[in-house]
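A single protein chain has been omitted; all remaining protein chains appear in their positions.
For chain A:
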Amino acid sequence: MIPFDYQRAEDTRSAVATVTARPGAAFLGAGTNLVDHLKLGVAAPDLLVDVSHLPFDMIEPLAGGGVRIGATVRNSDLAVDPVIRQRYPMVSAALLSGASGQLRNVATTAGNLMQRTRCPYFQDVTTPCNKRRPGSGCSALEGYHRDHAILGASRHCVAVHPSDLAVALTALGAVVQVEGVKGARSIPIIDLYRLPDDAPQHDTVLEHGELITAVDLPALPMATRSTYRKVRDRASYAFALVSVAAAVDVERGTVRDVRVALGGVAHKPWRARRAEEALRGAPATDDAFRAAAEAELAGARPLRDNAFKVPMARNTIVATLRELTRREEP
């Protein structure tokens, strides 16, 4: 571990100013991801500005019917919040399927969204990795990549984003509130995350020093009928091979509206727009679900060892939609 300074942030403005002014500075949430990276040598900030105690620990209603989740709300608190459970069950389900009780008790909303990939090469500083050291190459391309991307990857990086929460927020169309030295801005979560292209070192579009203060959920009535399913190698305490966040609005056997996002398949949580389009107006049947899933996955480009993710994603989409629509019918 390399020595670093630690500061507990007094307020948003000074935290943003301090980190922006110092290229080697980083925000610290609960540290469940960042501290691991310090130990592994993946990250070597010279200053940590602890933002976990800033007053963003509320879950509040928004004018217009949405809900604002503060950036420092702990994952456990968010998962059990009655409003979230009732109106956005997929958010609760996504959180509860991730990490462990102890981790969720401390991990923050913003830290969860900003956690970095679990690609083994990213975490092993002795190996080339474009995300960790731009231009050094991508070891996963020909190496161990069973857990890696099937959609939207580039030859520069085939990593996937590990957050479960982010997948649910992507399905919902959440908006991330950000504070920077130039002022505040709102970024739809779908635009927050990037595909790797030729700059996989950037997971998101945030500038150095920009601080997430909240995440806004839209009023989305159909989200009361939503869920999150996660397929993984063991029944708890493991990252997703494939996951699906979905919400459906069905009337008399026909899909009126639908939201689908996939996790574990791309560098960002993958909003399945093609599947959504194929489903709108379609009958709520397995055949239609399968056709929609296949439409989405037609663009999949699996690697040598992860072709299984294509049928797995398809089957998970079908199973999730089947469950939701079956529940929809009286």
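Criterion: a contact is a pair of C-beta atoms (placed from the backbone, for glycine too) under 8 Å apart; a residue touches a chain by one contact, two chains touch by 3 or more; residues count from 1.
Going forward, contacts and distances are computed from a predicted model.
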So one subunit is absent here. Using its UniProt record, which name fits best from "Protocatechuate 3,4-dioxygenase", "3-oxoadipate CoA-transferase subunit A", "Carbon-monoxide dehydrogenase large subunit" or "Ferredoxin-NADP reductase"?
"Carbon-monoxide dehydrogenase large subunit"
Decide which residue listed in A:Gly31, A:Gly66 or A:Pro120 touches the omitted chain of the complex.
A:Pro120
From A:Ala17, A:Leu195 or A:Ala319, residue that would touch the chain that is not displayed:
A:Ala319
Listed in rising order, the chain A residues that touch the chain left out are 1, 93, 96-97, 118, 120-121, 124, 126-127, 143-144, 146, 227-238, 241, 286, 290, 307-308, 310-312, 314-316, 318-319, 322-323
